[in-house]
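Below is a slice of the complex: some chains, not all, each in place.
Which chain is which? They are A and B, in the order written, and residues in each are numbered from 1.
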């Protein structure tokens, strides 16, 4: 039997480290729970007392104001106390080991760690060393995984398309360096969509890509043909003028999502992006702001999904 | 009819962007509301539940610990959840546009944005693009406006002088670069003081100064003669040894407020300063700490005024 570092002996979620290894029922439970939190955000008083008296630590070893903010809001709307730690700037520079930092914070009776780290596997390492009552959420680690991003993407797809089976989904861009893509592919596969396509230049495809059960395209038009969902990836600044790509302009010409290219997808296709967007690089403004774009709803659903994950880990009901 | 980007169709305050364009009744309403919040800060439990469950975002594109702190305290005493974002350090550096950043934060169901920006007009731009239920407060933009500072100054003047008509008010210092001065002049004019004077070296006066309805003085003694209120402005460090002024010492000699110069004002005159002070540059310590100084009460009233603005925008009553 495969080891599940995220599940306890009864099969309940105890950490959220990656989508890989999570059974379908857990994903569906998170998505169902998130639905009830969408309405909380629309209330006049956007708070529920599910995590009252709990201490949530945002442990950002790699800075990310946007992601940190979504977790901070989610935790505060659950009434938790939130402590923000930019760890890069402190203990690490004093020569303390990662596990000593975690040991110390655990000893302060932390209930939850939200961990962002540039090293793949850091959240797993932390989860293996914390006390049983402490829960770890991976908020993005190296090129490994970004499970809450994938979950909010699944929530968005389900919101607009109702059912996963039958759907054809294309993920476009820098698959090679993207923890988001990796988590999305696992989630889509687990939820049983009909087809997952990845579209990228050959230089931005991982070697093992075909083993992930996806169809690979290097041509946008054939890749987008008939799909129900288009997920654009952010092109990191450091790739734009590097060895792997000629230039941002060239990239936009071939892989940027324009209205013309989008016309090859299904007429009801939705367009997604994890943000922050590079307008005119991976996506044209007319598409980003167009009728098929669901990029801002993704952000809204992201709060609800993170509230759902936190409340499930803490054992509460919405 | 003039467009009022801060008022809704019923004439109610929906954003606070500048004093310019605000009717007298709105200013008076804010000052009246603030009065009730002064007593909240003196209670044992300094909290009221008016913004419970609301999310207030402190969006500081330009760092200002002091101003951020006053808004953070005001929001927390209204029981809001406060999210601090130093935006300069994050999304902006990732190439995201200002409006995409705002769109994202709005999608997280923000209720209020407190915006500080080095570019004049940035809060107005944001206010034009947010959903109708989101309120924007300008916490200082470029050389344009700093309306909550002007409002707390008006509160302070009213507290010590009771009525605005009949008052002669002098604003002293770097009028040219001061968003504070601009907002104060509009507020004083709207509230109907008898006379607004500005006192500054010619190099620190804006070209259009006379069009603001003020009397201009380059000489301290004649400018201060008989005034009821003296408002000193901070001399920014970068001006001190620049092209516009010979030196900080020379400036103090001519425009620094000393007991001798203050003696030309009314015997009951109050002395104000928005802080942080440069002692020995624009103001002598004996005056800053003297009996006529109301500089620390300004800070206290600043919390109450910001609570008033937030609660009026959120539609609540103290």
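In the analysis below, a residue touches a chain if its C-beta (ideal position, glycine included) is under 8 Å from a C-beta of that chain, and two chains touch if they have at least 3 such contacts.
This is a predicted model, so every value here is computed, not measured.
*Asks:* Looking at 2 placed copies, how big is the full complex in copies?
*Replies:* 3
The rule is short, and it goes like this: only the chains that are shown with their structure count from here on.
*Asks:* For the complex, give me every residue of chain A touching chain B.
*Replies:* 41-47, 63-66, 69-70, 72-73, 76-77, 237, 275-279, 296-300, 302-303
*Asks:* What residues on chain B touch chain A, complex-wise?
*Replies:* Counting only chain B, the residues touching chain A are 52-55, 81, 83, 85-87, 89-91, 94-97, 100-101, 103-109.
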